[in-house]
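Here we show just some of the chains, and they stay where they sit in the whole.
Chains here go by letter, A, B, C and D, matching the order in which they are written, and residues are numbered from 1 within each.
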Amino acid sequence: MSTNRTVAVVMGSDSDWPVMKEAADALAEFGLEPEVDVISAHRMPQDMIAFGQEAAGRGIGVIIAGAGGAAHLPGMLAAVTPLPVIGVPVPLKHLDGMDSLLSIVQMPAGVPVATVSVGGARNAGLLAVRILAAGADDGAAALREKMVTFQEGLRQAALDKGA
Amino acid sequence: MSTNRTVAVVMGSDSDWPVMKEAADALAEFGLEPEVDVISAHRMPQDMIAFGQEAAGRGIGVIIAGAGGAAHLPGMLAAVTPLPVIGVPVPLKHLDGMDSLLSIVQMPAGVPVATVSVGGARNAGLLAVRILAAGADDGAAALREKMVTFQEGLRQAALDKGA
Amino acid sequence: MSTNRTVAVVMGSDSDWPVMKEAADALAEFGLEPEVDVISAHRMPQDMIAFGQEAAGRGIGVIIAGAGGAAHLPGMLAAVTPLPVIGVPVPLKHLDGMDSLLSIVQMPAGVPVATVSVGGARNAGLLAVRILAAGADDGAAALREKMVTFQEGLRQAALDKGA
Amino acid sequence: MSTNRTVAVVMGSDSDWPVMKEAADALAEFGLEPEVDVISAHRMPQDMIAFGQEAAGRGIGVIIAGAGGAAHLPGMLAAVTPLPVIGVPVPLKHLDGMDSLLSIVQMPAGVPVATVSVGGARNAGLLAVRILAAGADDGAAALREKMVTFQEGLRQAALDKGA
């Protein structure tokens, strides 16, 4: 069952945590407790490579990676794992995240990164849930039901605001 | 097993096919035969809603949606399905796909779209494979092995070019 | 006469209200009381479709729709109504509304959205007045006169400032 | 009845005609024959002002104005008429229409221009139809019916392509 596959939430710097925390929070709403770590592509490249290579074997099913500026972490992890990698462009002091977005989303053919919006860590968490819920097993089906319920909640909250 | 969950490749216009065909081709390299269709958010909105709502129940596991300009198809499908939706920004005659990219990737919190690069349909196909391979069952594990082999092939091809 | 056709002001989130309120205020200056509602394309897609489909039949003449980021509400409403839809790009935390603008204005051929400036809700209200005033009936002619008077007021105010 | 209000299609240069012709074609599909003219804000400013001031009195109901670069025609016409003005950003040799788009859409509060996409003259024509169809009279209702039929045609064409 899919419940024995976990989600990793990693980021290039601990200063990214205020943004990336929302990914962990979204996962928690679905009863998923992610593994969280600071892994820098530029300051600890070999540790980063090792993390990526070992992730699937350690039972991780999806990697969420946030980074800013010349954001190389999501793409480099995608290069060393067969797992789906979700990239979160973290906005830095200048350029409002446009550099982060393009550095993550414009990956060359062969190595995809599932990119979400600038600062969109909550959606990264929800996308990880959808990915774990896409499987053919019963655990995935149960998670998919939870997502349907979640979406009904979104609708109800929006309806309430419009009332 | 995951092999009975398929991938849908849809696009807003048949003029998107030259771009989107690469998603289908990538899936075929992994032995996956996608369901392909033209579904326009703007010209057939109710059919689009119906398609999204029924997708999970019909055995679809991942939806790849390509659209250009004010590209609403990926986000609207993500709104009506619990499945992961991969968005491909199709470049149109003007603005070089920047409008397509922002219209797809900048989704509000609650409804994620896994966005790939402008014109990056091949990566959308490969991302769908990774998603199907992320499951806990044997079918997913087999697909994950194929992805590892594919990545080794990428490396070998690059090494050969550099020789 | 045109006075029995009303204007709807809708927005994707109640957080858009501080921006969108200016549309309602502008309409009020012309004696028009809009119908105001929160309608999210992404969180309540079917309700949104239903709203759009029923609008013309309910006596609505113009729809003003504000949304931010991957802003799909104006375009989706335009897809399900024959009424003119005015789109207001609401600026969000990042990218200063450029994503909102492109997501609204770059609609494909067949489904137009009358787009105003980033955050330009007041102009959306004034454009709705002009549209209702474009008709051939007496009510429209009266509204057109009011718009001429309004424009004279703009001139006088500008002259006063320059004095 | 609304049939005695016509649409004017004007442009800053006759070199804009290949783009703007699509507005006239769209109107023709709805049985509307627009008045077409070259009116330059920069080369014949007083004639432009006069055109705008006289338009409503001459029975024009909607003005479609196309211009490129520092595109001032739509905004200046909107300044001198109470009619709704639709702006079409015409892409020139450089900057791919982004300058045209911003010059048209970013109008100050008080003077709205209903902006369509870069090069989106066909949608300008369709928007003019929707505006004429927004009235309370029988002519408008008939035009609205035609728009509904047109939208059904869009759906059928899209369905046929996807079959």
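Note that a residue touches a chain if its C-beta (ideal position, glycine included) is under 8 Å from a C-beta of that chain, and two chains touch if they have at least 3 such contacts.
Note that the coordinates shown come from a computational prediction; the quantities given were computed from them, not determined experimentally.
Sequence-identical chains in the complete complex of this entry number 8, based on the file rather than the 4 shown.
Convention: only the chains that are shown with their structure count from here on.
Computed from the mean C-alpha positions, the centre of chain B lies at a distance of 34 Å from the centre of chain C.
In terms of their C-alpha centroids, the spacing between chain B and chain D amounts to 36 Å. Residue positions 117-118, 151, 154 of chain D each touch two or more of the other chains. Chain-to-chain contact here is organised irregularly, matching neither a line nor a ring nor a star, and falling short of all pairs touching.
Of all the residues in chain A, the ones that touch chain B in their complex are 1-5, 22, 56, 61-62, 79, 82-86, 101, 105-107, 109-118, 120, 122-124, 126-127, 130-137, 139-140, 144, 147-148, 151, 154. Every residue of chain C that touches chain A in the complex is listed here, in rising order: 13-14, 37-40, 42-44, 47, 69-70, 93-96. In the complex of the two chains, the chain A residues touching chain C come out as 91, 96-98, 117-119, 151, 154-155, 157-159, 161-162.
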